[in-house]
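Comments concern the structure below.
The complex appears here minus one protein chain, its other protein chains still in place.
Showing subunit A:
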Amino acid sequence: MTRKRIVLTVLHRLAILAYVAFALFPLFWLLKVSVTPTSLLYTEGIRLWPSRASLEHYAFVLTHSSFPTFFLNSTIVSASTAVIVTIVAALAGYAMSRFVFRGKYWIVGLLLLTQMFPLVMLIAPMFKMLSPLGLTNSLTGLVIVYVAFNVPFATFLMQSFFDGIPKDLEDAAMIDGATRFTAFRQIILPLTLPGIAATLGFVFTAAWSELLFALMLISGNQATTFPVGLLSFVSKFSVDFGQMMAAGVLALIPACLFFLLIQRYLVQGLTAGAVKG
């Protein structure tokens, strides 16, 4: 019996290990190429670790390219998008979860509809709309587009979190003397922190790695985000893999930091004890 258990546990762990290796290997390769000197990149082939590691690509990316600007742009765009989307989605999701109002089904239908089109189809009309407003080639324009595309899904996400919180809690708060908004802010929102963290994380990553719209709407260097910037390492005749990977590794840092910051809320089950379990 115990032997069977041990075997099962080992198999279980091996399966997890295989999965993790599979998921993380591309990231490892990113790191490996980023520290491989250009001279060794092609000569050493598929060695797991270069015979000589160096940070020269990092130094180059940070000092001789526009990447610091790209990072800053990406951070501004992603953070603004994440914050705006989360606020809008929290309010909309709450309304969807708690209120019955005329046209609710239509609104849900429209929100779903926006998720059905391939984004490529919308680039031309988007550009047409933003250009007379002077919002092409600007971070603001990019934020507006990202917000528009992320709000529907984020709303559904937030709604599902609100659905999980008993209505009795607001009722109790309102009887205790709170307005609905105070109840929302002081009772419901704190309990939805995991949901808010998830939404923030989801939208931030989506905006951080978005390439298509950024590529089409931005042309000048001063408003370029880093996914577009990565393309600048692809020239007509060669790809500078070392520098590209170094930039890629650097681009991971903000996303990692962000998730490090919110992960505590992602795993917390705050509603325990609200009602009889």
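Please note the rule applied: a contact is a pair of C-beta atoms (placed from the backbone, for glycine too) under 8 Å apart; a residue touches a chain by one contact, two chains touch by 3 or more; residues count from 1.
One rule holds in what follows: contacts and distances are computed from a predicted model.
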Query raised in the report: Any idea which of "Glycerol-3-phosphate ABC transporter ATP-binding protein", "CopC domain-containing protein", "Multisubunit potassium/proton antiporter, PhaF subunit" or "Nitrite reductase (NADH) small subunit" UniProt assigns to the chain that's been left out?
Result: "Glycerol-3-phosphate ABC transporter ATP-binding protein"
Query raised in the report: Of the residues listed, A:Leu91, A:Leu169 or A:Ala255, which one is in contact with the missing chain?
Result: A:Leu169
Requested in this report: From the listed residues A:Ile84, A:Ala148, A:Ala178 or A:Ala255, report the one that touches the chain absent from this view.
Outcome: A:Ala178
**Report entry** Touching residues on subunit A - with respect to the absent chain
**Finding:** 166, 168-169, 171-179, 182, 187, 190-191, 270-277
